[in-house]
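Every protein chain except one is present and positioned as in the full complex.
Letters are used for the chains, namely A and B, taken in the order the chains are written, and counting of residues starts over at 1 for each.
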Amino acid sequence: MPKDFSLGELAVRFGLELAGDPNTRVSHVATLAQATPGSLSFLANSKYRKGLRTTRAGAVVLSAADAESCPVAALIGPNPYLSYARIAELLHPESKAVPGVHPTAVVSPSARVAASATVGPLAVIEEDVEIGERAVVGPGCVVQRGARIGADTRLVARVNLYPEVVLGERGLVHAGAVIGADGFGFAPDRGTWFKVPQVGSVRIGDDVEIGANTTIDRGAIGDTVVEHGAKLDNQIQVGHNVTIGAHTAIAACTGISGSTTIGQRCLIGGMVGFAGHLNIADDVMITGCSLVSASIREAGSYSSGMPTVPTRAWRRMVAHLRRFGEKER
Amino acid sequence: MPKDFSLGELAVRFGLELAGDPNTRVSHVATLAQATPGSLSFLANSKYRKGLRTTRAGAVVLSAADAESCPVAALIGPNPYLSYARIAELLHPESKAVPGVHPTAVVSPSARVAASATVGPLAVIEEDVEIGERAVVGPGCVVQRGARIGADTRLVARVNLYPEVVLGERGLVHAGAVIGADGFGFAPDRGTWFKVPQVGSVRIGDDVEIGANTTIDRGAIGDTVVEHGAKLDNQIQVGHNVTIGAHTAIAACTGISGSTTIGQRCLIGGMVGFAGHLNIADDVMITGCSLVSASIREAGSYSSGMPTVPTRAWRRMVAHLRRFGEKER
Partner (left out) sequence: MPKDFSLGELAVRFGLELAGDPNTRVSHVATLAQATPGSLSFLANSKYRKGLRTTRAGAVVLSAADAESCPVAALIGPNPYLSYARIAELLHPESKAVPGVHPTAVVSPSARVAASATVGPLAVIEEDVEIGERAVVGPGCVVQRGARIGADTRLVARVNLYPEVVLGERGLVHAGAVIGADGFGFAPDRGTWFKVPQVGSVRIGDDVEIGANTTIDRGAIGDTVVEHGAKLDNQIQVGHNVTIGAHTAIAACTGISGSTTIGQRCLIGGMVGFAGHLNIADDVMITGCSLVSASIREAGSYSSGMPTVPTRAWRRMVAHLRRFGEKER
């Protein structure tokens, strides 16, 4: 049974102005279109303002500029998306894991698991692993020799940490993520490849989220690093000896080749490809599906890629480009 | 020991015209090149007709237009690829799973598992999960709290369903798929990111196939939806609140950003990137490696991307484009 809250309580707790009845109660979040009188909704972008007209929400979190268009109760503040997120967290709290080691988990006697931590069913915890206070290792995870998991970090399920990988505190790692596999390093040897030992590790800072099936390789020499507060979406590939700066957010399917350094507070779109050994400045934004083949020295927005057009038009565009490619200069 | 069938039986059962001896028997499928007299082969595209010349197949499934080029017995129909597929299913039936819960599986007492369903070794079934008739949860799967799996759906192995995810009937989910992880939602908060709770879920219709290591995120508010009969290849990423229409097929490595809706019966190539909040009409075809950054209102074929050329020519193409980029207007 979800707990409900009055709009008066929410206004006070989150520092919002209330236009409407403080005794109205909401118990859950919903979109403007699907909301009912017990729902809290939000409008973060005025572009979607017309959705207000027909909403049946109990209340909407929005900015002062949109408040007069709101036909129901409004909770008004300068950053409605953030205020919405905070209220949503209150209305829909995470269920707490029960501390303890499940009897089907396989835990090395040399592992140090905090008494307040949780190790789920069928997880494997190898020798010399350390698991911090209130950390959660979900079902089917494999945490290899010497890896360390900080306090309050949660591995949801079927996550794999290779040996010696270090995760900070308050992190969240989604199912299928693999952290610390060998980087892709081979030396040519008379027509074959000789494997270059990947002797570094991976260090992940605090408050980092890592998406489902994302892979982060261990360093060749020295470590691969993800700094505090970075957010990585699903199916991202991070090569060996990459550094991702603090509070940088990277959307799904992006790939970062080895030894590239991405600055702080960057916003990287989905399916972006980075060549190796690049330096990307702080506060760089890169739109989705771009190919980054050179370093970027200045903050700003960068793009590449050809947007989709009808296939017939595309054939003409390609023919045009080919002519320029064929010309010798 | 595979069962074999006479060409006469196959012609009758699948409504095909037979040119050849009805008593010839075939036991398995093979390519035209590798076929032996016990093999059934097929020719679906006349472009590859010359492969008929040297085939040693017992019989070939093909169209009337290609029949006269066939030096061996022919099973003739208007849709040879479909007829081939139906015969292949007969010759190579799936092995049936044995009903029951493996003793090493960890199943919550509150889960409802149909007596005809199979739960494989080392699977985890959490509280309040429902598993339908004849459904199969393969080895190493993790099915979290309250998820529901429809009748005759099979999770091959190491699949992860997050809480409350709903799968329809007759589905097939390949190894490593993750359904229902958190969408990528963060509100900016004075230089850091505040996690937006992802309180929706994922609903998958009937007859849906989901490829290996594909990820489908749960909705932020409201659900992510995959409609009946859609087919998703490997390593696809589906963002929160995406809808994929009925009978749409999507090739591998494609990524779909949040809140995009794709229509019915679309054909989406591999490694296509979709921006968020788009609407793609029914019956749209998009060729591989395209970047879809705007809605598509009309059925038809769409493309983008620059095909590969020798690297020297490519450098000239890029230089040409850059000049146009630099010009101020």
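FYI, contacts are C-beta pairs under 8 Å (C-beta built on N, C-alpha and C of every residue); 3 or more make two chains touch, one makes a residue touch a chain.
Quick caveat: nothing in here was measured; it's all calculated off a predicted structure.
Participant: Return the single residue from A:142, A:226, A:244 or A:262 that touches the missing chain.
Facilitator: Spelled out, the listed residue whose C-beta touches the missing chain is A:142.
Participant: Could you please point out the subunit A residues that touch the chain left off the display?
Facilitator: 104, 106, 122, 124, 126, 140, 142, 144-145, 158, 160, 162, 176, 178, 181-182, 184-189, 191-197, 199, 213, 215, 217, 221-222, 235, 237, 239, 253, 255, 257, 271, 273, 275, 286-287, 290-294, 296, 300-307, 309, 313-314, 316-317, 320-321
Participant: What residues on subunit B make contact with the chain left out of this view?
Facilitator: So the residues of subunit B touching the missing chain come out as 28-31, 34, 79, 81-82, 84-86, 88-89, 92, 95, 102, 104, 120-122, 138-140, 156-158, 172, 174-176, 207, 209, 211-213, 229, 231, 233-235, 247, 249, 251-253, 265, 270-271, 288-289, 305-311, 314-315, 318, 321-322, 324-327, 329.
The criterion applied here is as follows: only the chains that are shown with their structure count from here on.
Participant: Can you work out the whole-Å distance between the CA centroids of subunit A and subunit B?
Facilitator: 26
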